[in-house]
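Okay, so here's the structure we're looking at.
With one protein chain withheld, the remaining protein chains of the complex are depicted in position.
Labels for the chains are A and B, by order of writing; each one numbers its residues from 1.
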Amino acid sequence: MPPKEPLRIGVYLRDRGGTLSRWCDLDVAARTFAKSKQIAQWEVREDWLNPEGQAAIQDAIQSGRVNRLLFVGRFTASEDEDIRGLAASAGLNPHLVDFCVPEEQGIRGGDDARDLNTKRVIALFAMALARARLLQPLEPVELPAVDAALVVGGGMAGLNAAMVLAQTGKQVYLVEKSATLGGRVAQLHRYYPRMCDPRCGLEFLVRRLRDSARAEVLTLATLEELRGSPGDYHAVVVQRPRFVSEARCTACGECLRICPATVPSSNGEGERKAIHPTGSLSVGQAFIVEREHCPPGCRLCEPACPYAAINLDQTPAHHSLKVGALIVATGWDPYPLDQVEEYGYGRLPGVVSNLEMEKLLALRRFARGNGHGRTGGGPLSVGFIQCAGSRDQRHLSYCSGVCCSVTLKQILALKEQAPDARCVVFYMDIRASGTDELLYQRVQNLTDVIFVKSNPATIRPEDGTGRLRVRVEDTLSGKEVALDFDLLVLAGGLIPSAGTLEVSDRLGLPREELGFLESHLQCQPWESQRTGIYTCGTCRGPMNVSQSVESANSAVIQSLRLLGSTVQVQPPYPVLDRTKCDKCKRCTEECPFAAYAFDEQGFPVPDLAKCRQCGICQGSCPMVVLSLGNHTARQLSAQVEALSERAPVKGQPLMVALLCENDAAHAAVGAARLGLDPPPNAFFLTVPCAGAINNATIADALSCGIDGVLVGGCRDGQCHYVRGNELVRKRSSDLAEKLRKMRMDEARIRFEAIEVNDARRYRDLLHEYVAELTRLGPNPFRV
Amino acid sequence: MAAKLPQSLADVPTELVETDLLIIGGGNAGCFVAIEAKEKQPDLWVTIMEKAHIKRSGATAAGMDAINTYISKSESPESLVRWSRSQVGGLIREDLALSNARVLNQAVESLDAWGLPILRDENGEYKRRGRWDISIHGEQLKPIMAERAQAAGAQVFNRVVATNLLIQDGRCVGAMGFGVRDSKFYVFRAKATVVSTGGACGLYRSPTNDATSSHHQTWMNPFNVGSGYAIGIRAGAEMTSLEQRWVAARTKDFCGPVDTVSVAYGCPIINCKGEEIMSARYAHLGGDKAPRYLRANAPMEEWLAGRAPTYIDTTKLSDENAKAMKTDLLNERPSFVLFLAARGQNITEEPVEIYGSDPYIVGGHTGSGFWVDLDRMSLVPGLFAAGEAAGGTPNKFVGGCAAEGMLAARGAIKYLEAANLPALDKVQVEAEKARVFAPALRGAEFDGVTPLEMEERMQRLMDEYAGGIAQFYRMNEERLDYALKHIGILKDQVQYMYARDLHELMQAHEVIDRLDVAEVLIHHLKFRKETRWTGWQTRMDYPEVDPKLDCFVESRRDRETGEVRVFTRPYEQIVPGDRMKP
Partner (left out) sequence: MPPRVDKKLCDSCKAQQEPLCEQICPGDLMTLGQDGKAYCRSARDCWDCMSCTKACPVGAIETRVPYQIGYHVAKLIPLMGTDTITWTCIDLQGNVERFRYRNRGEAEAF
């Protein structure tokens, strides 16, 4: 078997302004490692990024003198990139270049610290070399991608997303389960604050999509199945039959005359036949047959159509679509207000929801002569009850944020139709934020509009008058008031739609505690917890129309990286050693992003397009067979073991902190930059996520004599990878249990939630931990 | 979790697997067969049939602390053969031993390359613990070999028990068995088959056997029951030297390894009076370097003479060496350290008590097993053996079994190039399927005997009548005949054995296989009417060495009649010198 190529590490120190050599004795450090056969070169320069330095690097690589590089000193992120790029152009894989920053470990400072700094820097070099020895030449992976996207949901957010995608030149499929587009916004009377008709904007969107060669709109359609990977999904969409041919129907209306079935109005719109047109917010002009409303066996319309456009035997169509990303925009449903029993919704006539009020306004019911006048004459009296079923532990605990502005808008619209209408708003707080405050002021200044700060206690019909009596205690005046109304509008909140829940179940998209689709607001703002599936609009949470449109645009921008001909996955990514894997499936379970699937032999296979490179799988594996490139458990263990042999100060506890690079490590670096020195025997190492720490590494640390291991991760709910911190806590508590049985102090493993700005707290924590370890005494494994 | 027992034979699916090379038993030797075969011929289809899980199956389940044969610079294959020969009364297959010795170091060095930590001395050479032994930290020995076999591309069937070979036209064309988790009947068709199932443990009762928690306090892995020998015997293969049983000095009660360790650390065997018995009584036979059977028998003699208990004297060990010895033991039988702790025993204050072990049939330690040629093929064409299953080469241990695996792979590849498989013999397959599942299909009302009951009865029978430890290994013709008769009855009684789940079905077959091995073993013991290796075989009626028996004792069982024929083969010396001297 051919021998492995020997390691030839070049250790290149950057001594800018002579600071590093002032802080520690670099000659002593050099001598300490002089005997190592694996170090081919050890050189100190003022700067490695000037032309001479760069030439030296290139020459060393090209001459074969070095095959690994370790840079010591402080480098900015872009200098880091430049150096790797330089190495790559000279022929060395950029992942075989590593960096070691003494300053970050608090190795800086005046002459009296020089001796200690030297010892510390030697320990640090030993760790860095241990890691450098195990560096692998990682390569990016190219995965196939498709230049198309699928938008699920044809409401405001979905239509916007589809249009923007088409505009950017991507093929887009829009899937909408009903026969018409526009969703809930199509049911609105006006937008606030401009008070324009939403149909105007919606029709514009629909027309743009219809006319676009790149957009295909499928109504009566649902997403049945999604297979494949981000960038390369295969979606199966099933389209329910329309029973009317889109090519042949001319909308002549002959069928309407013959159709015996009427469908009762569900939203005050009046009746329609079982066969009917779908209106302007639909694809094409063809009618649709709602077969479930037809009398059994009735086929009268079929022969009646002069164009033979009706086919009652039409079967569902299956569409097989290749797409790179999904954008879910499945919207909201109104909270079922009949649950709020005391308000009598569904029981008392005259109690309507705010959504139904939109319909009444759209039908101009309040204009004189249109039917919603007051019995017995006189001005119409309308009450608005805010927070109906919201901010209430019995119903929706949260505030939907839009209902106050909606009520204000509805009052304006109502007053436009019935100028002398009297309006009372029952409220707890009016939450018209931002410029909506102006809307509030406008409405307050209208005549016959009063605001009563109270939650109505009872609503009863008044016998004989047909009106509703509301009893309420006005909290501002303290008096009990009884008011009579012709109409009561309940300003109800927004809940995730049934369609949202369906899609969430079908695609395995996690929901947060209120039921909306979960994402990670700061770190992956528009992506769900399943890579490649983006969310926008109210399926994410209550929002108004303009927020919905903005979110659609943002989701589209995020999705663009997956829409192309290939998806490039940069290292690090996990690699599985099958020969050691015993298929326990813990990696699959612990991955927060469901990035693992099983092959025919039952081995877990990471989908690199879904992977978010956190390394939680590596941390979970009891056999340590998963390696996240150049962030491996074996590297961490080697570093920790190297440290165990070189405690800078004898007789003091030796501790290592394993910190997540997103939060906790920043606190450590911050502490160093602020000059808050760590205890002399304390060092930190970074991991992509605290969840990437494997118990075997902690076991190695403790068994080789490290006195204490501090694991630093995020606070609950803040982990960039959802729950890496919780997972490492659970695993290390199992390990702590074992330590207890081994007569080792459980305190030798400690988990702390450390935030980015916790520099001072971090420093204090280290000193406190060292004090505790001192009390515990040395690790019994110390030889 | 195990599938339920089938309701009827018709419910049992048959899984047919076609392969080039079938390896029965994925242990030390078995893994090396696979690795070598795939290296020599990468496109060969290699299948391992393993009744447990190859990661931790077999004798090296817990690990190993030493590789007990490695040829250092000052030795040679010939010197190894000379030494090995002297340890077994001068009777080994010198041709096999030489061929094994020539590949031995390569096998060991492979393990080194695969990440097995081999201890080194100041010069960077393998650290010697004895003349032939080198020290390793082998806790991961088995996983390393198993992973390598998998990485090499071997197809592994874990939890599939081999029950019989597939024999057609007088040659071996594969094997059959059942899945102990999936309840399927498996038929493997292969151009060449290697049997590497390890040795036979549990033919005899273990001395600490009790009813509650102690039944498998044996030195050898108790799950190695000699199935390889059994299926070979049933197929009509020739067995050699089964009477050369392996009995060794072992820690008393725990029955853990101690022999090589004690020699390595210079701890002599002492009796309760403090006498160093090997130098006191066996100086003329080599003293502390006396052959293994003498070292095994020595404690027994002390017990019989009233000078018990016997020990290895660990009280003179330095603390450092005591710790090193325990580290070694943690690598091979970690629970021995637990055993010491459970007695509150500090070995530098209280010496480690030893005794003989129960007898095992292990061709990696003595010469018992399949009679094979230089290609490791038995007399049944297409049937190969390697490791403890293969006879003729005692003192192989880990390194030699690995080397033999390599040799068997080469032999098998040579053979299968010209091998053609006949059409599957469906009659044989159906008959075997019925035989395999019979104990599981007796029905709920069946009035019979459990495998455990039969096993215990057999073990006591062998212990008392065929030279077990309760009898200080002593036997005579009449007792052997008695044992033979009752083994015969037990074999007939197999028809009353029933199993209540798949695990018990496996145990049922373990009993059946042991009975077949025991029967042939007793024939061997009867035939060799001499005492050449006291302890391994102590014939009270023939206490001396008989020069006419300076040859191999062989056996073959007739496939049709079941009659066991015992005969001899002459000894062939290749390496010159006194065969009794190392």
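Operating definition for what follows: a residue touches a chain if its C-beta (ideal position, glycine included) is under 8 Å from a C-beta of that chain, and two chains touch if they have at least 3 such contacts.
Everything numeric here is computed off the predicted structure, so don't read it as measured data.
Visitor: Of the residues B:Asn68, B:Thr197 or B:Gln217, I need the one that contacts the missing chain.
Guide: Considering all chains, including the one not shown, the answer is B:Gln217.
Visitor: Of B:Ile23, B:Ile67, B:Leu116 or B:Leu242, which residue touches the hidden chain?
Guide: Touching the chain that is not displayed is residue B:Leu116.
Visitor: Have a look at B:Ala175, B:Met506, B:Ile522 or B:Val575 and name the one touching the chain we're not showing.
Guide: B:Met506
Visitor: Which candidate, A:Arg31, A:Arg442, A:Lys583 or A:Arg673, sits in contact with the chain we can't see?
Guide: Of all options in A:Arg31, A:Arg442, A:Lys583 or A:Arg673, contact with the hidden chain holds for A:Lys583.
Visitor: So which of B:Arg102, B:Arg159 or B:Arg559 would be touching the chain we can't see?
Guide: B:Arg159
Visitor: Can you name the residues of subunit B that touch the chain not displayed here?
Guide: 1-2, 51-53, 55-58, 61-63, 112-118, 137-140, 144, 148, 151-152, 159, 180-181, 208, 210-218, 221-223, 253-254, 323, 326-327, 330-331, 333-335, 337-345, 503, 506
Visitor: Residues on subunit A that touch the omitted chain in the whole complex?
Guide: 1, 4, 579, 582-586, 589, 602, 622, 624, 633-634, 637, 694-697, 699-700, 702-704, 734-735, 737-738, 741-744, 780-781
The rule is simple: only the chains that are shown with their structure count from here on.
Visitor: Given the complex with subunit A, which residues does subunit B contribute to the contact?
Guide: Residues in contact with subunit A: 55, 113, 143, 146-148, 150-151.
Visitor: Residue numbers of subunit A touching subunit B in their complex, please.
Guide: Interface residues on the subunit A side: 1, 578-580, 582.
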